[in-house]
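Note that this complex is displayed minus one protein chain, with the remaining chains in position.
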Amino acid sequence: MSSSYERIFDIPIGPQHPALKEPAMLRLKVDGEHVVGVDLDVSYNHRGIEKAAEYRTYIQNLYLIERICGICNVAQTLTYCLAVESLHGKEIPPRARFLRIIAEEISRINSHLLWLGVAAHEIGFDTFFMHVWLDREITLGLMEALSGNRITSSYNVIGGVRRDVTDELLARIRKGLDELEPRVKRYREIVLTDRSILKRTQGVGLLSPADAVATSAVGPTLRASGIRSDVRADDPYSSHDQVPFNVVASDGCDAHARILVRLDEILESIQMCRYCVQKLPSGPILQRLLRRTPPGEGLSRVEAPRGELFHYILSDGSDKPYRCKVSTPTLANLPALVRMLTSKGKYVVNIADVPVILASIDPCFSCAARVEKSGGV
Amino acid sequence: MSVLRDIIERRVRRERIRRCGPTGEGVEASPSYRGRVGLKRELCIGCSLCEKDCPSAAIKIVQDEKGKRPVFFLDRCMFCGQCKESCPTKAIYMSSEPELPVFDRKELEVR
Partner (left out) sequence: MDTAILSLLQTLAFPGFLFLAVSSFFYEWLDRKIYAWMQFRAGPLSAGPMGILQPLADFIKLMGKEDITPAYVDRRIFGAVPVLMVAITLTFWAVIPVTGAAGLVSFRGDVIFAVVAMTFFCILVFLGGFSSANRFSLLGAERATLQLLGFEIPLMLSVTGVCIHTGGLSMAEIVSWQAENGWSVLGPQAIGFFIFLIAAQAELERIPFDIPEAEQEIVAGWLTEYSGRKLALIRLAKDMELVFVSGLAVALFLGGPVGPSPSGMEWIAYTAYFLLKVAIIVSILAIIRGLFARARIDQMVSFGIRYLVPLSLAQVAATVLWRLF
C-alpha cells in the first residue's frame, strides 16, 4: 500500500456482490463508515432486447418482453399487449380484463413478498426471510394453477388471456388468499414492532417529497414519500376503474415507510383479487387479432410492482414492430437512489445502510439496463 | 424477538411444510403445468404455424409418410406454450412432467 494517506476511498459494490441480485456497479466514495458519494453504472445487464424485438413478430416478441424481468413478467406482458391492442383499436372482452387484473395482482403479491424476504436478508434477518418465502409458496402455487408456471406465466396474450378459469380454480384462489391475508398482517405487525428491524430501517434512505418529485421517482418509492400517485388510479387500464381499491401512501420517507407501503399494497391486492374473483363476468377470454398490426404508435403504461412501466411501439404495418421502447420503473428510480445514498448535512449514510437503501427501492437491474452509464445526480 | 412467536405457533400447529427429496423426488406439478411438449400426429395438418410462431426457433417442419409435421427440440424450447395456442387443430399438447434432465441430447427431440 502506498504511503500517502487518502481520507476518502472507493468501495466498489459490484458488479458481483452478495448485496446485489443482478450485476450493477455502485462505486461508493467512503470516509470511514460514511458514504459521501456514489457513481452508478447499470449497463451490465444490457441484452439488446429492444433491437432483438425488431426482428421478431409480435407474437414472438411477447415472450422476449416477458423475459426482460422475471418477477415483473406479468406487468411487462400486460403493458406490451395493451400497447399492441391500442394499435389495433379493438375492445378486449370484459372477462379477459378481469382475469388480467387477477394475474397482475397475484404477481404483485408475489413480487412484494419476494422483495420483503430479500430486504430482510439484506439486514441480516435470515429467519424472517425464510418465513416470508415459505408463505410465498402459496402465491406461487396459485400462479402455477392459473397459468402453468410459477414465475414466467405467459398468461397475457395479444387480445386477451391465454387460459380460462374454472370455478374450482376460483375457489382455490379464494382459499389461497384467505390463507395469505393473516400471514401478511402478522408480517406487518412484526415490521412495526421488531426492534432490530426498526433500528436498521428507520431514518435510513430519506427521500423528501420534493426530492422524490425532482428525481422523478415512481412506485412505492414515490408513495412512501407521501405522494399519492398510482397509474391504476390516475390512468386506469384494463378495467381498473371498475375494481375499487385505495392508493397506499405513507409520510415516512424512509426505508421503513417503503416496507409498510408494500405490505399494505399486498393487502390491497388481496382485496382486489377477491373482488375480481367474485364479480368475474362471463364471456370470451380472447379477441382474435390480425398478425399484421395497423401502422401507428402505441403507448401504454401500467403500474408494475416497482412503479410505472411504459411501452412504446412504432408499427409500420407489417407483422414485426419497427421500434419497441421500454422504460422501466427501476430506471426511473435510479436518480432517487443516488440522492438517497449521498450523505448531506445531518443526514448520514453508513456503509451498513447501503444494502438497505438499495433494497428499499426494489431494484431490478435487469429491467433497468437500458442505458450505458448513469452518473450522479 | 417477534418471530419467536411465529416459530412456536407454526411448530405447535404442526403446519405441514412440503419437503421434497434431495434430487427433486416428491415434487408434484399441478395438472396445468407447462411441461414436455407432445404431438397428436393424427390431428396435425402440416400448416407450419407452430414453426412460424415459436419464439426460440425450437420447431422444425419435416416430411414424413403422412405429410408435413413438426419436430420439437426441447433443448431450445422455453415451454411458453405458444405452439399449443397457434395450432388450429389442437394437435400439440403439453404434459405436466416437471423434470426433464437427460444424459443424451437425442432424447430431447420429440419426433
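Order of writing sets the chain letters: A and B. Residues in each chain are counted from 1.
We take it that a residue touches a chain if its C-beta (ideal position, glycine included) is under 8 Å from a C-beta of that chain, and two chains touch if they have at least 3 such contacts.
Given the structure is predicted, the values throughout are model-derived calculations rather than measurements.
Asks: Just one of A:199, A:279 or A:344 touches the chain that is missing; which is it?
Replies: Candidates A:199, A:279 or A:344; residue touching the omitted chain: A:199.
Asks: Would you indicate which residue among B:3, B:44 or B:77 is in contact with the undisplayed chain?
Replies: Touching the chain that is not displayed is residue B:3.
Asks: Residue by residue, what part of subunit B touches the chain that was omitted?
Replies: 1, 3-4, 7, 10, 17, 19, 22
Asks: For the chain that got dropped from the picture, name the residues of subunit A it touches.
Replies: Where subunit A meets the chain not shown: residues 1, 9-12, 17-19, 33, 120-128, 130-131, 134, 194, 196-197, 199-200, 350-355.
Just so we're on the same page, only the chains that are shown with their structure count from here on.
Asks: Where the CA atoms of subunit A average out and where those of subunit B average out, how many Å apart are those spots?
Replies: Whole-Å distance between the two chain centres: 27.
Asks: Over in the complex, which subunit A residues touch subunit B? Could you list them?
Replies: 56-57, 59-64, 127-128, 131, 134, 137, 141, 144-149, 152, 154, 157, 162-163, 186, 189-190, 193-195
Asks: In the complex, go through subunit B and note every residue touching subunit A.
Replies: Residues in contact with subunit A: 1-3, 6-7, 17-18, 29-30, 32-34, 52-56, 78-82, 85-86, 94.
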